[in-house]
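Structure provided below as C-alpha cells; questions to follow.
A single protein chain has been omitted from the complex, and every remaining protein chain is retained in its original position.
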Amino acid sequence: MSDINSFGIIGGDIRQLYCARSIYEDGLDITVSGFGRSSDMMGMKETPADAVIERVDAIILPLPVSKDGERLNSPFAEEPLPLSEIINSIGKDKPVFAGMYGSADPAMFKGMNISCYSSREEFAAANAVPTAEGAIGTAINEFDGTLNGSRILVMGYGRIGRILSMMLRGMGAEVSVSVRRLKDAEMVRAAGMKPEFTDHPEGSYDIIFNTVPVLVLDARTLARCASDALIIDLASLPGGIDDNAAARMGIRVIHALSMPGKTAPRTAGIIIKNTIYNMINEMYKNNL
Amino acid sequence: MSDINSFGIIGGDIRQLYCARSIYEDGLDITVSGFGRSSDMMGMKETPADAVIERVDAIILPLPVSKDGERLNSPFAEEPLPLSEIINSIGKDKPVFAGMYGSADPAMFKGMNISCYSSREEFAAANAVPTAEGAIGTAINEFDGTLNGSRILVMGYGRIGRILSMMLRGMGAEVSVSVRRLKDAEMVRAAGMKPEFTDHPEGSYDIIFNTVPVLVLDARTLARCASDALIIDLASLPGGIDDNAAARMGIRVIHALSMPGKTAPRTAGIIIKNTIYNMINEMYKNNL
Amino acid sequence: MSDINSFGIIGGDIRQLYCARSIYEDGLDITVSGFGRSSDMMGMKETPADAVIERVDAIILPLPVSKDGERLNSPFAEEPLPLSEIINSIGKDKPVFAGMYGSADPAMFKGMNISCYSSREEFAAANAVPTAEGAIGTAINEFDGTLNGSRILVMGYGRIGRILSMMLRGMGAEVSVSVRRLKDAEMVRAAGMKPEFTDHPEGSYDIIFNTVPVLVLDARTLARCASDALIIDLASLPGGIDDNAAARMGIRVIHALSMPGKTAPRTAGIIIKNTIYNMINEMYKNNL
Partner (left out) sequence: MSDINSFGIIGGDIRQLYCARSIYEDGLDITVSGFGRSSDMMGMKETPADAVIERVDAIILPLPVSKDGERLNSPFAEEPLPLSEIINSIGKDKPVFAGMYGSADPAMFKGMNISCYSSREEFAAANAVPTAEGAIGTAINEFDGTLNGSRILVMGYGRIGRILSMMLRGMGAEVSVSVRRLKDAEMVRAAGMKPEFTDHPEGSYDIIFNTVPVLVLDARTLARCASDALIIDLASLPGGIDDNAAARMGIRVIHALSMPGKTAPRTAGIIIKNTIYNMINEMYKNNL
C-alpha cells in the first residue's frame, strides 16, 4: 500500500480509537492524540499532537473535523486542541484524511494535501449497515410488540432503505417500501415486499421508518397512514416528519441519528479505516 | 366460542393488561383487578377481585401465579392479593386459565376447574419470537460491531434456536448453529447455515447465543471457542455457561431472561389470549 | 384511465395473448389479430387486422415489432402480416404501443403516435424477475448438484444481478457477487453475500451466472476461476464469455436468453400490460 506505513489519529470519538486499533492489528504503525480522558485506550498510549505529526506518514482527522470552528472535535482530549495549531503543524505536504469539516472554515485547509473519507460513496454504503441495525435495535426497544409479523413501512429505497427493508423481511416482518419511481416499485416487489408510493402511502402500519431527508410525512399523510404507528426517523434533522402535526395527533416520533457511532462503534471505526485504505490504493494506482 | 363471553383478569404484570385490552378489542367483556398502581390502565377500570369473580364467565391468573406462595403475583395491585382468598372466591366450578404455579402449592388448586396456558406447546412456540427479538436487541445494544457480517453461533436448534438463527441470517450475519443430532445438522445446512456439534463447536465466533438449558459451554469449550466473543445466554438460570470460568477468562456473559414481557409485552399479552382461546375451542369441540 | 377503453393486439407470441387476456380480465375491450394458428386462443377470437384497427382506441404491437424488416413479428399468424400495410392502416393519430423495432426501419413509423413500452425502466426491472427465475430453473435442470450449499458467483449487480443473487441466497446457496464499484461491494456485503471484483474474481465456484453484457470472462479469467464450473450466461449475444476459450478448456457454457417469454409468458404478458397502463397514466396526467 504505497509508502504510507504509519498513521497518526488526532481527535475524534471512540470510532477513531477503534480505527486506530484496527490499523494496529493490520501490522501498521499507529499513534494517537486527544484520547487522554478516555476510560479505555484499547492498548494505545496518548501522545502529544506535535509528536504524532512529526512521526507519522499520514494524519487522520475526526468526523466532523470541528464542531465549533475553533477546536478540533476531540471529546476525550485532556486539553482543547486548537484547530489552527494542528493545521499549522501538519503543513502542506503530509497527507491528511479527514471527515467532513463541520463548523470548520474550509479556507483553513487551503493548499493542504487533504481528502475527505466521509464523502465517499462506499463510506456511506458501509455505514448504512450499522444505521439499519441501530434502527432495528431502537424499534425492538421502543415498540411494544415484535417486529416479526408487524406491518412495517420503510420510506425510501436508497442504501439505508434497501438494507433495512431486507433485514426486516429477514426477521419475518410484513414489509412495505415507499418509492418514487416505478422501476423501484418493481425492485421492491421482486424482493418480496409491497411497494408504496412515497407521496401517498396507502397501507396501515405498526411501525414506519423514514430514510428520506425531505418532508415526506406531512400532516395530511400522517392523518391517513399512521394513526397509532411508531415512527422512527433516520433522516438528518429536521428529518422527514412534520413533528408538530405528529405531536398534535399523539403519534410518537423517535429521531434516531448518528447510529453507527452509537450502536456499532467498532464497525464504524473499521469503515473509516477501510475507506482510507481505498483512497490510498487509488492514489497509488494513479501514480503508477 | 362456546359460552364464555366474559373474562376477568386478576393480577399479573403489563402482559395481562395487554391481554385484557386485546380481549376487549375482540368485542368480549373484560374486567381487571390488581392494576390500581399501574401508570397506564389502557382504558380499563380497576375492579375489586370479588366483584370480578362474581361477574365473569372465566378467570385468567398471572404467569407465574405466585412468586412467594402466599400472594397472587400482582406487582401493580394497590394491596396484596392473598392467594387463598382469591381461590376461595373462585370456587370449584368457574373456569380458570393460569400460568405456571410458581411458588404456589399445587394442592391449593385441587378440585378447581383450572388449566395452564403457559405449558402448552403453541404458547412456547409463539414466545420464541419475542425471545429471539429480545436477544437480537440485546446483541445490537451490547456488541460493539454490527451483527451483519459477524460470525455468530446459535447453540441449540429448538424453537428459539430455529427462529433466532433464521432472523440473524436474515440480517446478513454469518450464522452457525450447534446441534446434537446428525439430522438437525442437515436441516441447518439446508437453511444456508453452518452446522456445529454442541459438544465440540470448532469455529471462532464474535457472538454466541445459547438456548440450551444444560451446561454446554464449560471451561474447556469456552477456552477453545470463545476467546473474546460476547455470550448471550437465553437459557433459564443457571443457564448453559460456566459463568465462573467465563469470568476468569474475561469473557463477557449476558443472561437475557424473560424477554417476551420485557421486549414485546403487547405480543406477550396477545399470546396469552390466543392460547386461552385455543384451549376454549378445544373444550368446546370436545363437548360437541 | 383516460379515454382509451379498447385495445387491439396485432401480432406477437404467446406473451401478447396473455397480455390480451389480462386486459380482458380488467374489464376492458380487447381484440386480437395474428393468432389464428395458436393452439390456445385463451378464449379470444381471431379478427382481421383491418377490423381490429378500425374498432379500437389503441394498438399494441409486438416485441420486437419485426424480425425481418418486412413482416410484423407474428409467429402464430395464418398469413404473413406485411408491416407497411399495418402501418398504413393505423395512420398517424391512433395511439400505438410497440416493443423495440427490431429489424424494422424506424423511418417507417415517422409521424405516428407511437411509443415504446420495452425501453421503459420499469419494464426492464419487472422482467428481471422472470429472467432470474429462468436462470435458476436452468441451473436446477443442468447442474448435477443442488444450488443449496453450492458456491455460486453472480457477475454484475444491476437489476438481474440483485434479484438473482437474492433468490439464490434465499435458496441457501453460498453466493458471491462481482461488482465494479466499491460502494456496490458494500451493498453486496450488507446483503449477506461476498463481494468480488468483476475484473479479477478470486474465488472458486460451482456455478457462475453472468449478467454483464461485455466480455467479463476472458481466457485468463476463465483459466483462473472456473475450472469445472457450469457457466450460465444471461447477457444478450455475444454475451460476456469467451466461448472459444471456454470450449478449449472444456468449460460448459449455457446461453440462457429471452427467459421471460420462455419461463413465465403469463407474467411477461402482464408486464407488457402494466407498462402500457403506466404510459397511459402518465399521458393522462400530463394532459390535465
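A, B and C label the chains in the order they appear, each numbered from 1.
Operating definition for what follows: a residue touches a chain if its C-beta (ideal position, glycine included) is under 8 Å from a C-beta of that chain, and two chains touch if they have at least 3 such contacts.
What you see is a predicted model, and the numbers here were worked out from it, not measured in a lab.
Chemist: Based on the whole complex, identify which of C:Arg71, C:Arg169 or C:Lys273 touches the chain you can't see.
Modeler: Only one listed residue reaches the unshown chain, and that is C:Arg169.
Chemist: Of B:Met44, B:Met112, B:Ala125 or B:Met283, which residue touches the hidden chain?
Modeler: B:Ala125
Chemist: Consider the whole complex, including the chain that is not shown, and state which of B:Leu28, B:Met42 or B:Ala190 touches that chain.
Modeler: Candidates B:Leu28, B:Met42 or B:Ala190; residue touching the omitted chain: B:Ala190.
Chemist: Out of B:Ile23, B:Val65, B:Cys116 or B:Ile163, which touches the unshown chain?
Modeler: B:Ile163
Chemist: List the subunit B residues touching the unshown chain?
Modeler: So the residues of subunit B touching the missing chain come out as 120-122, 124-126, 128-129, 132, 159, 162-163, 166, 181-187, 189-191, 278.
Chemist: Which subunit A residues touch the hidden chain?
Modeler: Missing-chain contacts on subunit A: residues 148-149, 169, 171-174, 189-192.
Chemist: For subunit C, which residues touch the unseen chain?
Modeler: 18, 129-130, 132-134, 136-137, 140-141, 143-149, 163, 166-167, 169-172, 263-267, 270
Everything below uses one rule, namely that only the chains that are shown with their structure count from here on.
Chemist: How big is the rotation, 0 to 180°, that puts the C-alpha atoms of subunit B on those of subunit C, in steps of 5?
Modeler: 180
Chemist: Just give me the whole-number Å value for how far the CA centre of subunit B lies from that of subunit C.
Modeler: Measuring from centre to centre gives 50 Å for this pair.
Chemist: Where in subunit B do residues touch two or more of the other chains?
Modeler: 148-149, 169, 171-172, in rising order.
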